[in-house]
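One chain of protein is taken out of this complex; the other chains stay put.
Showing chain A:
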Amino acid sequence: MKHVVTLNEKTLKESLKRGGCGECQTSCQSACKTSCTVGNQGCENPNR
């Protein structure tokens, strides 16, 4: 593509197939405590 650089692929749709293991960190346990910042949490599913 001449006019586009894509930083990532369709990650959300792909994650539907293997997601939901629940092993990830609870978001407020990190460094916020007063807002909800799920998007910056990591995935901890070893099988993703």
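The rule is simple: contacts are C-beta pairs under 8 Å (C-beta built on N, C-alpha and C of every residue); 3 or more make two chains touch, one makes a residue touch a chain; residues count from 1.
Basically, contacts and distances are computed from a predicted model.
Taking the options "Thioether cross-link-forming SCIFF peptide maturase", "Aspartyl/glutamyl-tRNA(Asn/Gln) amidotransferase subunit B", "MutS domain V" or "Iron transporter" in turn, only "Thioether cross-link-forming SCIFF peptide maturase" matches the UniProt protein name of the chain that is not displayed. Those residues of chain A that touch the chain absent from the view are 1-13, 15-16, 18-20, 22-45, 48.
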